[in-house]
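Here you go, one structure.
A single protein chain has been removed from this complex, and every other one stays in its place.
We just call them A and B in the order they show up, numbering each chain from 1.
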Amino acid sequence: MSNTLSYSSITKKIWMSLFGLFLMTFLVVHLSINLLLLFDPSRELFNIAAHFMGTNPLIQIFQWVLFAGFGFHIILGVILQIQNWMARPKGYKVKGTSEDSVFSKYMIYTGMIIFVFLIIHLGNFFVLKMQGDVPEFHQPGAGEMEDMGLLVVNLFRNTGYVIFYVIMLLLMGFHLDHAFQSAFQSLGLTHNKYTPFIKGLGHFYSIVITAGYIIIPLIIYFR
Amino acid sequence: MAKLDSKVPEGPIAEKWTNYKAHQNLVNPANKRKVDIIVVGTGLAGGAAAASLGELGFNVKVFCIQDSPRRAHSIAAQGGINAAKNYPNDGDSVYRLFYDTVKGGDYRAREANVYRLAEVSNNIIDQCVAQGVPFAREYGGLLDNRSFGGALVSRTFYARGQTGQQLLLGAYSALSKEIKKGSVELFTRREMLDIVKIDGKARGIIVRNLVTGELERHGAHAVLLGTGGYGNVFFLSTNAMTSNGGAAWRAYKRGAFFANPSFVQIHPTCIPVHGDYQSKLTLMSESLRNDGRIWVPKKKEDAQKIQKGELRPTQIAEEDRDYYLERRYPAFGNLVPRDVASRAAKERCDAGHGVGNTGLAVYLDFKDAIERLGRNVIEARYGNLFQMYEKIVDENPYETPMMIYPAIHYTMGGTWVDYELQSTIPGLFVGGEANFSDHGANRLGASALMQGLSDGYFVLPYTMQNYLADQITVPHFSTDGPEFEQTEKEVQERIDKLFAVNGDETVDSFHKRLGHIMWDNVGMARNKEGLEKAITEIQQLRKEFWQRVKVPGEKTGMNVELEKALRVADFLEQGELMALDALTRNESSGGHFREEYQTKEGEALRDDKNFTHVAAWEYMGDDKPAKLHKEPLVYENIEVKQRNYKTA
Partner (left out) sequence: MDLKLKIWRQQGPDAQGKFVEYLVQNISSDASFLEMMDILNEELVAKGEEPVAFDHDCREGICGMCSLYINGRPHGPDTAITTCQLHMRKFKDGETVVIEPWRAKPFPVIKDLMVDRSAFDEIIQAGGYVSVNTGGVPDANAIPIKKENADLAMDAAACIGCGACVAACKNASAMLFVSAKVSQFALLPQGRVEANNRVENMVAKMDVLGFGNCTNTYACEAVCPKEISITNIARMNREFFVAKIS
């Protein structure tokens, strides 16, 4: 920790972006698995994928890399934020009104909310799975596995949860929208010609990811 | 008292500086550490000198009035810096730059100094490029040049409209390097209030810490002033608010002669005055005259209608416009030197052809240039200036011609210095605008930056060393000595006296009144009667100041009004000397225009027989008139003739 604290501001930002970009690729993988619930209402594909993710030794190892990624991203974010608050001990009477990116101002808040969501999310699925509280899924030929899909579907039939989920995902979308181009900026990957494309891609990414995640509970809820 | 010895080295002019350097005394590297130097001011001259002296190994203490050395007013110079590189292959040479500068100064500058200036001008460009100054470049990757007033060649190097800023930041970076190294110690927010002399030599200064209000003593083997000019005597000028001639004035009162105080430059392209609340005037770079054409309406009726707002300049037909500079000076046109352009503008406005709601403005029109080159090119060249103009005046200069009027800009006069830039006080050196030496009666555009950096980088590090060579056995000075004690006491008394007045008129009010007297009588056109009136009025105003000025607040801690009061007290004395010098100089030369002395066409009429000299004034006491000493100017390499900008 003390070592992390003494890293220079830019080093921290570079790590922050690398972890962030890594987490963004995870979101794509996660979404593609979730979407299986829509394409295959029998939940078979989803459960196979979930089973694979839950049992494949490589993925099992990688899972800890992912946790570490989340962990560092969050810890760095908090350290950066505390330093930022310390840099202005006395604030302004009139709050800033400059023409900057709106989402960028609230990264720590959207980040913290996403963190809370992550805990609940892990509680909903991961912990249950660890405790073996997941119903069995019987599928001829595929052997026995846990019916993770049923857990999801049940949750997505709960009105309150769907509303909560949609709000959380929107906030994550805001976080991502700034995060994508910001990561490239922090890594110094800017260029007159390509930066507008990266920014566009960032908006595209955050909209597709957010819409993709949100559409699943909505379809299941109204199905 | 001291006789004026300019100490110009023997030999042909082109070899003087080389000979000087070859034979001067040097200080060995180990001994440099034993020698302390004080540098006051961090502009081009002070900053560059402090950095260079630090590099050599001297112990340098550098003082600036602002919160950072980077803010010295050299930063505001826009147009460029001259050098005799002859990169454009248009016939430039060291001699030609020397010649143009002497001629531009109306033959009132010291030949040897100007030649040296032209000689080292090329080194300055090399030095600045090596420091990372981003001069404008051509597509081939080489440096670009542009033309400037008073020259027939393109020899001006520039960095957009921010050349002064970039050169100053170059010097500031060199200074920062030395501060980091420990050879230079930086003192910010300090104002020099007096010079301390020990056995006749300058050995220290008294400064006021502008934050705590404390007086501090600093001792050294030599003192260098790079404190700029005294243009703010006029209240309204293009100088910064804290620019003041105080340091040089204090040196004067301690025995340093003050040379040519009446030589003041009035810059032709400033944004006109718009109200009496105005605090300063904004300069629009002279480079604008490269592409802009200056005109006023030919018919007085048109001018009157414009003044009343009934007519727009764009409605004046081409044949009704008087491009008076092109008309009067066909060879140089809009690129005549500043004094000529300023007087021509005043002449037209006085004749009733002026524009703007005050009638004290002329047009600077870019219509033709935009048609010829396209708006993009003009924007690339002057975009930031146009933007600045629009912010201030609220008019778009791409569509409506700019309005300009002359304003006080630069002071050619200053502390008298010899070839070594040493004043009549041994050990007191003066560089940049604060000295008098290189510009004569009028400074050409893009020459101030050249002179500041020449003094700072390439002259003072040599000449100060020559002086310091026999000082190595003098131990570091303690500031507890009686001379420091006494000088500080006198400064404290001056401050106490200001508070004791406890009157009812603000400092600024006195300053504005002084400004009016100066502008009306010691401004662009002067005459005997007006100058005599000015002297009486200034004396009267000074008396009133010491009876009625109000300085609120405390002696300790920050007190901006006290700072201003100390400066205005000095301006009230300096203004008088300026008027006296102008009254004594019975001729017109450069920026000094006496109405009694002009040609039939209204051009300046010099009196070379009686006035080819530097007028150096010696302080004789507060109630005694200053004593005039003359340093004759000898021109061996240039034929002195009437300046002519009508034909090449």
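As a working rule, contacts are C-beta pairs under 8 Å (C-beta built on N, C-alpha and C of every residue); 3 or more make two chains touch, one makes a residue touch a chain.
A quick note: this is a predicted structure, and the numbers were derived from the prediction, not measured.
J.: In the full complex, which of B:N31, B:Q66 or B:N637 touches the chain missing from this view?
T.: Final answer for the missing-chain contact: B:Q66.
J.: Considering the complete complex, identify which of B:I13, B:L97 or B:A174 is in touch with the unshown chain.
T.: That would be B:A174, which touches the missing chain.
J.: Which one, B:P29, B:G141, B:G309 or B:P482, makes contact with the chain that was left out?
T.: Going through B:P29, B:G141, B:G309 or B:P482 one by one, B:G141 is the residue touching the chain not shown.
J.: Provide the residue numbers of chain A that touch the chain removed from this figure.
T.: Here the touching residues of chain A are 8-14, 80, 83-84, 86-101, 104-105, 107, 178, 181-182, 184-190, 192, 195.
J.: What residue numbers in chain B mark contact with the hidden partner chain?
T.: For chain B, the residues touching the absent chain are 48, 51-52, 55, 66-71, 73, 75-76, 85, 87, 123, 125-143, 159-160, 162, 164-166, 169, 172-174, 176-177, 179-180, 186, 188, 211, 238, 240-242, 274-275, 277-280, 282-283, 387-388, 391-392, 394, 457-458, 461, 506-509, 550, 552-553, 557-558, 560-561.
Following the convention adopted for this analysis, only the chains that are shown with their structure count from here on.
J.: Which integer distance in Å separates the CA centroid of chain A from that of chain B?
T.: 63
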